[in-house]
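Each remark here refers to the structure printed beneath this line.
Note that one protein chain of the assembly has been removed; the remaining protein chains are unaltered in position.
Order of writing sets the labels: A, B and C. Residues in every chain begin at 1.
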Amino acid sequence: MPGSLSKDAITIILVTAILTWVMPLIISTYTLTVLIVYGMLGLSLGLIWGFGGILCFGQAAFFGLGAYTYAIAAINIGESTVPMILAVLVPAVFAALLGAMMFYGRLTDVYLGVITLVVTLILFKFINSTAGPQYVIGDARLGGFNGIPGFQTLNIPGRPDDYIWGDSYFYVCAILLALVFFLVSALLRSSFGRVAVGIRENETRISLMGYDVRARKTVLFAAGAAIAGLAGALFANWSEIVTPSLFSLGQSAEIIIWCIVGGLGTRFGPVLGAAGLAYLKFLLGQQTMIDNTLITGLILVLFVLFLPRGIVPALASLWKVSFGRRPLGRIPQHRRMRNRERING
Amino acid sequence: MAEVVLETHGLTMRFGGVVASNNVDFKLRARELRCLIGPNGAGKSTFFKCVTGLQTPTEGEVIMRGVETTHWMPHQIASLGVGIKTQTPNVMDSLSVFENIWLAARRFHAPRNANRKTQEIIERLALGSIARADLGQLAHGERQRVELGLVAVGDPWLVLLDEPAAGMSAEDVERMTEIIHELNKTAAIIIVEHDMQFIRSIAEMVTVFHQGKVLMEDHVDRVMSDPTVRNVYLGKKA
Amino acid sequence: MSLNRRNFLASTAALAGASMLPRVAMAADTIKLGSILDTSGIFDAYGKPMDMAMRLAVAEINAAGGLLGKQVEVVAYDTQSDMALYSQYGQQLARQNKVDVVHGGILSASREAIRQTMRKTKTPYFYNVLYEGGVCDRNIFINGVTPAQQVEALVPYAMAKSGKKVYILAADYNYGQITARWIQKFVADNGGETVGVDFFPLDVSDFGSTIAKIQSVGPDLVIAPLVGGAHLSFFRQWAAAGMKDRIALASTTLGVGNEHKVLTPEEGNGIMVAYNYSQELDTPANKAFKDRWAAAYGDSNLIHETAVSTYQGVLTWAEALRQAGSMDRDALIAALESGLSVEGPAGRITVDPKTHHAVLDVHIMEFENQGMKVIETLPQRQPIDTQAVCDLSANPNDNTQYEIEI
Partner (left out) sequence: MDLTVIILVEMLYAVASLILISAGLAVVFGMMKVINLAHGEFMMMGGYATITAVNLGVNIFLAMLVIAPIIVGLIGLVVERLVIRHLYGRLVDTMLATWGLSLFFIGLATMIFGNTTTGISTPIPGFAIGNYQINGYNFFIIVVAVLLLVGMLTILKSTRAGLIARGAMQRSDMAAALGYSPDRIYMATFFCGSALSGLAGAVLAPLVGLVPTSGGAYIAKAFITVIAGGPSLIAGLFSSAGFFGIVNQVFTFAISPVIGEVALLLAAVVLLRLLPQGITTKFFKGKL
């Protein structure tokens, strides 16, 4: 990554300031809020997949876990600060355990994909079959397919009656996304982040250098889950209901699509992909001519075929070709990187 | 005599019915340079993999500087100060030469020292002109050299190289030989190699593998003139 | 995208560039009816006919001169069977489009996703689907049947035809859980015995083991409030195993999405159900309704229970607006609470002032040659389950969905 962390910080602050000023003039803040939440969710997968090479088919599991943790804790506690913290911690701990199980078992590639997918399915099926009155955590009924409505939403810490909602909730989410984006940048610039990229590039080499690849992947995986959990809690606050569809494979699929369309191996790509596609879906719901699923599918196929690196890297290299000092040299790299993700079966 | 830095006792590796490595006893002393030779399938690569932790032997033990490392993972072995280079170039293609070497240096040094060490190695291996280029763009010989740089930057006391000269030009091989000799001043080195010419130019002691076993272990000249070894190499009956 | 559709036949809309921008307030000379339904995705078998019914009702109102001298304009969103979009479009309807009323929501989860938004923004909300009962909120009006209304009628009839031992197979979510409890209560009230209860998540489609299990218990009657495409497999596999003529079958859900038209006569005939509506309902009102529908959409095959509920929901709202004489929400609610009735395709619908649920006719029916033959009509059934817990006239600020203790 070119530049430095302080430069990153300035860019992030500027971009956030401009966007939070301009965007509400175009799109309602309520819709923007969820686009931000999805952006954060996209970033969480972008971090572990784009920079750590871990293709997780179950990022939705952590998202859902964050949302449910928040909802359950909020019902039991009645004040939002501790539930918010729990919503980050619980998915992170869960991911650390799951990650340790997978990475210490040397699972990679599709096998990793299968496990994450299966774990998501298990969570989905479990939550989906908790409609009966016997499934209770404290005061919170799990509610099965119907989900959990009516929990305490975000309040000013320590003052449970002062809710943060509407426009102010939008600003809170925007600032949190900027903060997470900054933390991800800092992580990637640290030695840990650079080793993570090394692991993505060549796991064997990194372990032959003496780094414990398993532990590092586990930590990175947990960090991604923590971000997804935070996004889940923010989502719960936004929609004021959590349902098992948060855990669904469709949700996981969407997160992967966001990353592909936005661009892997970039920080901004997944955020843009998430917000852009979610808004597209929102717009498509307002027309009845063509089936929306069909359009989503077509977009994904076309991207994989014609723009496999995603929008942001494509724009970046276009910029470089047009104005940059450096010639096309770097362009084939990413493709090669993805080519290597094949099985030696 | 110098201390023994690596020894194996009865190292055996079976894959199903095939015995790839059969009861190998091996010893290596500090700052020794040893070549492992043998025809394809003789078990030298399996031996290499068992020692570096890339595979876990079925039986037997591996001891490094008095520590048993038989069931260790590669990263644990590397952390002891063992430099390893595998058969195919194992580098990070979309990172630059500097970044590649820096990652190796960072394992043993704080960030600032890692920068300094990386610069040193780049100068020592004459990689300055390509330090900012991505590995994916480099020629084979340059990549091999960078990988040696990755190994050297950790100041290892034991270096294991699997076919370092494979597919390189004469000029590259010459440079490689220099680097190996330089490394050998502080480290014991094991080289798994096919290329007889390269072995002659670099080695003194040679261990010959055949059918998973150690066939003989002697000075390179005597090994080369040994009729059994010749037969093994030419595929005749031993 | 909101379109002023005098002619609902133009039911497909172009994706115009202008829709990329949020709607600014529109001309105030129309009454805006917001609709929020899944017209694509897995629930669209319910949603599409509901959308058609809503547009039919609005078109008829407009053709008759509109309401309070204004035309009714539809603002409809497709939630694509995605719960998150309910929250989003719900907000959009209430805050951006500032509609005067919202009709819609299919699953209970979708209703709960938008109910609070409607309440906060004081937008009257009509939920037109049969559901598990218990919602108590002054801002919402519900005109689907509730479990007690159905089960109270269905259980005695089905038990009289078969026997006393009843096995229950229910969909594993709120509706199924609550309905199963009501079935157990009415089975006991009628002197019977519940010999087994099994719950199935909505995606279970293999019932082989269950069918074996039922046989090992040997009930006289199976009541199956199962829901959706996957659960339809049960009725197939039940018939394929040759069980149909051995143990009687009843359901409180089969047919709501016109499932009886998917099952062959051999698979379906004889299954007992109880609903507010059947296409085979032999009344002049129903016949006229089917003709109007066919004139609008080609044929009337798609009409089903929740579509008719939606139609009746729009009629109820329109009638209340006429009586109130103004757009004021409190006047509207007062008119609705006055014991207002309308005559719909399924007969008379009366708003119960205490619960905002519907008092309506329940028909006991049997499947016959891919139709639902009406056996017996129980007129004007009260929503007794919700009435047991909810009294909005005594407690107008209530805002809960009660779980009814039986």
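Simple rule for what comes next: contacts are C-beta pairs under 8 Å (C-beta built on N, C-alpha and C of every residue); 3 or more make two chains touch, one makes a residue touch a chain.
Quantities reported herein were computed from a predicted structural model and do not represent experimental measurements.
Judged over the whole assembly, touch between the missing chain and the shown ones holds for A, C. Contact with the omitted chain, checked across A:Leu121, A:Ile137, A:Ala215 or A:Leu283, is made by A:Leu121. Within the whole complex, the absent chain has one touching residue among A:Gly3, A:Gly105 or A:Gly166, and that is A:Gly105. Listed residues C:Asp198, C:Glu280, C:Glu368 or C:Glu403: the one in touch with the omitted chain is C:Asp198. In the complete complex, the residue from C:Lys32, C:Lys48 or C:His363 that touches the missing chain is C:Lys48. Although one chain is not drawn, its touching partners on chain C can still be listed: residues 40-42, 44-45, 48, 172, 198-201, 203-213, 215-216, 229-233, 236-237, 239-243, 246, 257-259, 261-264, 266-267, 302. Against the chain not displayed here, chain A makes contact via residues 55, 101-102, 105-107, 109-111, 113-115, 117-119, 121-122, 125-126, 129, 249, 253, 256-257, 260, 290-305, 308, 338-339, 341-343, 345.
Note that only the chains that are shown with their structure count from here on.
Averaging Cα coordinates per chain and for the whole protein, the chain whose average falls nearest the overall one is A. Distance between Cα centroids is largest for the pairing of chain B with C.
Here the spacing of chain A and chain C, counted between their Cα centres, is 36 Å. Taking each chain's centre as the mean of its C-alpha atoms, chain B lies 74 Å from chain C. Those residues of chain C in touch with two or more other chains do not exist in this structure. Multi-chain contact residues of chain A (touching two or more other chains) are absent. Within the complex, the chain C residues that touch chain A are 1, 11-15, 19-22, 39-41, 77-80, 82-85, 87-89, 91-92, 95-96, 107-109, 112-113, 116, 172-174, 176-177, 199, 201-203, 401, 403. Listing the residues of chain A that touch chain C in their complex gives 26-28, 30-31, 34, 125, 128-129, 131-133, 143-147, 149-150, 235, 238-241, 243, 245, 281-293. Interface residues of chain B, counted against chain A in their complex, comprise 52, 54, 73-76, 78-79, 84-86, 90-95, 99, 102-104, 106-108, 111, 134, 136-137, 150, 154.
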